[in-house]
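Heads up, one of the protein chains got dropped from this complex, but the rest are sitting where they should.
Showing subunit A:
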């Protein structure tokens, strides 16, 4: 079996296995899977409103997925997307609230602020990895909680507008569009999806078509070889974390400037960062793969909201399915072994 075919088959099999186990769980718990999946489908694509919601949900997923994928390609595991996302969200909202500028300046400025905030938040684990060889997984986890508590503190004490949230951003920093909302019968869809798609393209171009991207990938493949070829491993490690964090920051800006228009005190993590890991893994850490798997997870998440009412099935079923998909993708070794065995039998 060719490598290319296998790399496409593995995620598809993982998704199928996830859905099969999800079905078994529903059968065991006495729910009707057909009703549930029908509700899920209609809840995602049954109406133009739902499609708008799906696109809105897919937007941060794409960017969070790109963030995780970008670091993965350089051999780093950025679990800290959640923290960088939160920091970016706050930065974007802060710029949106604090300044009064024409839209052509204000909106890009807010997004850049989010990029910078996310990038800086990821710079720390990158620097520690490069300078002290500290494992980035642990540092980024710790940075997640640091971000959560710090951001909550800033909202409560500095940006508070009476309730536990910031003020609304000015219209000139908003990604919302009455036209898009009208088009999707008043969904919360906004222009962010264009930015997300552009970022997919940027990631592909950066990694595949530039010298810098070649260096980054080389470090990901083999640090020693890259070092021997005269590339600065440390510089590339830091750079990749910063770019990854910038993507995560933009994802936060999508929530701040598009979906909500403000930021509230967060009781816990939003889950976007962790779903980003699922998105990146399923998408094989490529820009195109991330796009499609974000589409899948976004539809699942939005579709799930209709399941309790339409089929009486708790929406958490979808979280179980997503977790299972991550499991099966992670265990792709065993899927590959089985595939190889089958294809060998076919040859004989």
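Keep in mind that, in the parts below, a contact is a pair of C-beta atoms (placed from the backbone, for glycine too) under 8 Å apart; a residue touches a chain by one contact, two chains touch by 3 or more; residues count from 1.
The working rule: contacts and distances are computed from a predicted model.
S.K.: Not counting the visible chains, the remaining one has a UniProt entry; which protein name from "Sugar ABC transporter permease", "Probable glycine dehydrogenase (decarboxylating) subunit 2", "Bifunctional diguanylate cyclase/phosphodiesterase" or "3-oxoacyl-[acyl-carrier-protein] synthase 2" does it give?
M.R.: Its record in UniProt gives the absent chain the protein name "Sugar ABC transporter permease".
S.K.: With the missing chain put back, one of A:13, A:39 or A:79 would touch it. Which one?
M.R.: Only one listed residue reaches the unshown chain, and that is A:79.
S.K.: Check the options A:19, A:101, A:141 or A:168 and report the residue that touches the missing chain.
M.R.: A:141
S.K.: With the missing chain put back, one of A:46, A:167, A:213 or A:314 would touch it. Which one?
M.R.: In the full complex, the listed residue that touches the missing chain is A:314.
S.K.: Could I get the residues of subunit A that touch the absent chain, sorted low to high?
M.R.: Residue positions of subunit A that touch the missing chain: 25, 29, 77, 79, 124, 128, 132, 134-135, 137-139, 141-146, 149-150, 152-153, 157, 267-269, 274, 277-278, 281, 314, 316-320, 322-324, 326-327, 329-334.
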